[in-house]
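The structure's right below; bear with me while I get my questions together.
A single protein chain has been removed from this complex, and every other one stays in its place.
Think of it as A and B in the order they're written, each chain with its own count starting at 1.
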Amino acid sequence: MSEDYYDSNTSYKAQSSETISSGSGSVSDIDYVKPKEVPDQELYHGHSFITKYIFCQDAKVIGVQYTLTAVFTGIIGLILSWMMRMQLGFPELFPVLTSETYYQFVTMHGMIMVVYLLTALFLGGFGNYLIPLMVGARDMVFPYVNMVSYWMFFVAVLVLMASFFVPGGPTGAGWTLYPPQTLLEGTPGSGIGIMLMLISLALFVIGFTMGGLNYVITILQARTRGMTLMRMPLTVWGIFTATILALLAFPALFVGAIMMSLDKLLGTSFFMPTIIQAGEMLEYGGGSPILFQHLFWFFGHPEVYIVALPAFGIVSDLISVHARKNIFGYRMMVWAIVAIGAISFFVWAHHMYVSGMSPWFGFFFATTTLIIAIPTAMKVYNWVLTLWKGNIRMNVVMLFCLGFLITFVNGGITGLFLGNVAVDVPLSDTYFVIAHFHMVMGIAPVLVILGAIYHWFPLVTGRFLDEKLGKWHFWITFLGSYSIYFPMHYLGFIGVPRRYFEMYDSPYMTSAVGMNQFISLAAFIVGAAQFIFLFNIIKSLKIGKLADKNPWKANSLEWYTPNVPPVHGNWGDKLPVVHRWPYDYNVPGAKEDFIPQTTPPSEVKDTGVEKT
Amino acid sequence: MHPGFIFLAVVIGSVVFHLVTPWWWTDIASNWGGMDDTILLTFWIAGGVFILVCLFIVYCVFKFSYKEGRKAEYKPEDNKLEKILTWATALGVAALLAPGLVVWSQFIKTPSNAINVEVMAWQWGWQYRLPGEDGKLGTTQVTNISDENLFGINLDDPYGKDDILIQSSELHIKKDKPVKILLRSVDVLHNFYVPQFRAKMDSVPGVVTYYWFEPNKIGEYEVLCAEYCGVGHYGMRGTVFVDNEQNYKNWLNEQETFSDVMAKFEQIKLDVNKKLAKK
Partner (left out) sequence: MSEQTSINNNLPQGFKGLTSDFGSDQTAFKGVNWGKAMMWIFLLSDTFIFSCFLISYMKVRASVVAEWPYPSEVFALDVGGVPVPLLLIAIMTFVLITSSGTMALAVKYGYEKNKKLCGMFLLFTALGGLTFVGMQAFEWSKLIFHEGVRPWGNPFGAAQFGSFFFMITGFHGTHVSIGVIFLFIFSRKAFRGDFDTGKKGFFTSMKSDYVAIEILGLYWHFVDLVWVFIFAFFYLW
C-alpha cells in the first residue's frame, strides 16, 4: 500500500513513544487512505502577461478578478445609497435629485448589491479562490469554462453600467422589476434602461452557470484523497449548497427576463394585463403581473440564501480558527445548511402575502418560512457554543465574526415577524422590511466578507492587513450600520411605507424627520469607513507586515500549500492527503493547539482526538 | 477598552431604545388588534432570544479571551444539548406561528354583513364605488372604461345603475360596520394602506383583490399607497373618514349614482347638439 503524504512542513510531533516520521515509510494501518481515484489534472499554464493575469485559467486569479470587479460595483452601489440617504435625510440640501433619479438609484443600488456584489463576491470570488485549495484540487475541473464565466460576468457588469449613460438612464422600477410598472412609459428607463438591465441579468445567469457547474463538480468529483464530504470545511459546504441553489433558482429569473424582454420588444402580454394609462388603452391584454412576481421570488428567495449560506460557512471557519476551538456540532451545521437550502425553495411567496395572490397560500408559506427558522437558529446556537470555553483571539477577524452574530441574530428575529403571515400584513412594504433585509442579508454577510478578507489576505498576498486600521474600520462599520438599521425598524412600526421619495407631509411621519437625519449621517460615516478599508488594502499590499506560512495556525488545507501565496496548480508535485476534519483545535494531549488536516492518525495516537 | 463592553453597550442600548422610543405604531382604529398582539408576542419571544444570545456572546468574550497556553474545551458535539435546543426552538416557533395563522384565517374570511367598497387606483390617485340601495356592485369590465364611465361598469347590468360613484380621494365609512375593500387598478400595482387600520393589500390591474376590516374609531385617516407605482408613488394619498351613522348618511346622500352621472353626460351631449343645431 503506497502512501504519499504531503509533507506539511509543520513542526508537529505527537507525544507518542513510537513517533512515526511523516512521508513514505513504514506506516501503520490506521493511516490507510483509499488510493487515488481521480487522474491528475493537466493544466494550461499561462506564459504571457495576458494569459497569466487577464485571460487566466487559474481559479485563484479568477477569484481575485471576481472580487475586484464585485467590489468596484459595490462601491458604486454604496455611492448610490449615499445619494438616497441624502434625499431622505436632507432633501433641501440636494435639490438636483428628482424623484426619477431617486427611484433609478434605489433600483440600481438594490440590484448591484444583491446580485453583482454579494452573489458574485461570495461564489465567484471566495468560491473560486477557496474551493480548489480547501478540497485539495489543483484547480477547478474546467478552467477554461471558469475563465469564460468571469468574462461573462465582466460583460454583464459593463452592460449594467452602460445603462447609466443611455438616454432615459437606468431603469427605475425598483430592484424587483415588477411589471407592468417596469415597461410603462413614465417609469424612468422604461426604454433602453430596462433592456440593458434584463440583458445584463441574462448574461450574469449564463456566466454564473458556467462558474457554478465548475464549483459543484470540483467539490463533488475532484477532492483529494481522504477528503470526504464530512471532512470539508463549512466554507466549502456553504458555497456548495449556495451554488446548487443558484443553479436551480437563476433559471426562474432567466425565464422572467426573457418573457419581460419579449413584452417590451415584441409587444407580447405575458405579464401585461389590459392597461389604461393617461386615459388611453394600451395594446396589452390578458397577462398576469403576479406570474412575474412568482418567477421573481422563486429566484429571489433562494437568492437570499445564496448570499447567506456562504456567509454561514465562512463565519463558522473564522470563528473556529480564532476561538481555537472545534466548531460545535459540525454534522448539525452541515445538515442545517442542506436543510436551509432545500426548504428555501418552498418559501418564496412569503414576499407576496399582500400581493393579491390567493390568500390560502398564506398558511402554507408562513409555515414553511417559520420552519426554516429552526435550522437557522441551530446554526446560531452552534456558533455561540463554539465560543464557549474557547480561547478567543480578539483580533479584527473575530470582531467581524461577533459583529456578524449580533446583526444576524437581530435580522433573523425580525424575519420571524415578516414570515408570519398575519404579522406581516401591517409591516410589509414599510421601512421594517428595509431594516430587516439590510440587517440580515446586507450588513451581516458584508461583515463576514470583510472578516474573511482580513483572514485570508495573508494567504493571497503574503502580508497582513493593518490591525489598527482594521479595528477602526470594524467599529465604525458595525456600530454605524447597527445604528442605521436598528432604529429603522421603528419607522416601519409607525407605518412609513418604503420607496417614498419624500414623506414629511403626513401627520404622523413628521416624527420621523429627526431619525431620518440621524440615519443619513450614520450612513455617510459608515460609507466613508469603507474607504479606510480600501486604503488599508493598498497600504498593506505595499508595506504590510509580512506573514509567515499559516499565520493563524489554521488546520484547513488552503494554508498548507508548498508556496505561499499558492501558485498555479496549488500543490507542487504531490497532492495532500487528508486524515481528519479541519477543526481539531486544542485536542487534549496534543502538543500544539492545532492538528492540520494532513496529519496522519499515527502521529497523534495518544491524544484524545475523535475520529472523523 | 475590552471590546466586550461595547458589545454589551449595543445590547443594552437596543433594549433601552425600545423602552424609551417615541416612535411606535399609531393608535389602532380597526378590529385588527390581533395583529398588534401577535407583533408584541413575537417581540417578546424573539427579542428575549436576541438578548440571551447576545449576553451569552458577551459573557464568552469576557470569560474566554485569549490567554497563552490555555486549553480550549475539545467537544465536537453534544447530541443531548443539540436536541434540547432544536425542540425548544421548534416550540418557540410554533408558539409564534399558531396565533399568526389564527389571525390570518380571520383576515381572509370576510363577514357576510360587510359593505363592499370598491377602490379604484390609478397613477396617482384613488376613487371609490359603493353599492346603491340594492347592496350590490354592478359588474365591470376594463374595456368599458371611458371618460363617462370611469369604473367600466357594464351598462346592461341592472345592479350597476344605482352604484354610488365617488370621484374624489375622500372616502367615508361607517363606524363598527365591517368593510370589504375590493381593489382594482387601471395601470400598475398599488396598495390601499391606512396605517391605523393595519391591513393592506395590493391592487393588481386585471384582477380584483380584497381585504376587510371593521373601523372602530371615529376620525380622519390618511391613505397611503404602499406598493411602488412610479415616480409619483410617494404623493399618492387619500383620506378615509370614519363617521357615525348620521354623518355617514348625510355624506352618502350627497353622492351621485352611476345613472345620475350618465344622465349628466347625456344632458351635456344634448346641449351640445342643440347648440350645433341652432347654428
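We adopt the following convention: a residue touches a chain if its C-beta (ideal position, glycine included) is under 8 Å from a C-beta of that chain, and two chains touch if they have at least 3 such contacts.
Here the structure is a predicted model, which means the values were calculated and not measured.
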Here the chain that is not shown touches A
Of the residues listed, A:Tyr53, A:Phe90 or A:Tyr144, which one is in contact with the missing chain? A:Tyr144
From A:Ile79, A:Leu158 or A:Ile258, the answer for touching the chain not displayed is A:Ile258
In the complete assembly, which of A:Ile50, A:Leu220 or A:Ile543 touches the absent chain? A:Leu220
Using the touch definition from the top, which of A:Lys34, A:His47, A:Lys468 or A:Lys542 touches the missing chain? A:Lys34
Where does chain A touch the missing chain, residue by residue? 1, 29, 32-34, 36-38, 42, 44, 141-142, 144-145, 209, 213-214, 216-217, 220-231, 247-252, 254-256, 258-259, 262, 266-270, 283, 285-288, 291, 294-295, 298, 578
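Here, only the chains that are shown with their structure count from here on.
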If we count contacts the way the header does, which residues on chain A are in touch with chain B in the complex? 99-100, 103, 172-174, 178, 180-181, 184, 186-188, 273-277, 279, 281, 286-290, 323-326, 328-332, 354-356, 359-360, 362-363, 366-367, 370-371, 373-374, 377-378, 380-382, 384-385, 387-394, 399, 402, 405-406, 409-410, 413-414, 416-417, 420-423, 425-430, 475, 479, 482, 486-487, 490-491, 493-495, 497-503, 506-508, 511-512, 515, 583, 585-588, 593, 608, 610, 612
Which stretch or stretches of chain B touch chain A in the complex? 2-3, 6-7, 10-11, 14, 17, 21-26, 32, 34-36, 38-39, 42, 46-47, 49-50, 53-54, 56-57, 60-61, 64-67, 70-78, 81-82, 85-86, 89-90, 93, 96-97, 99-105, 107-108, 122-123, 142-143, 145, 147, 183, 186-189, 191, 193, 195, 198-207, 209, 222, 224-235, 237
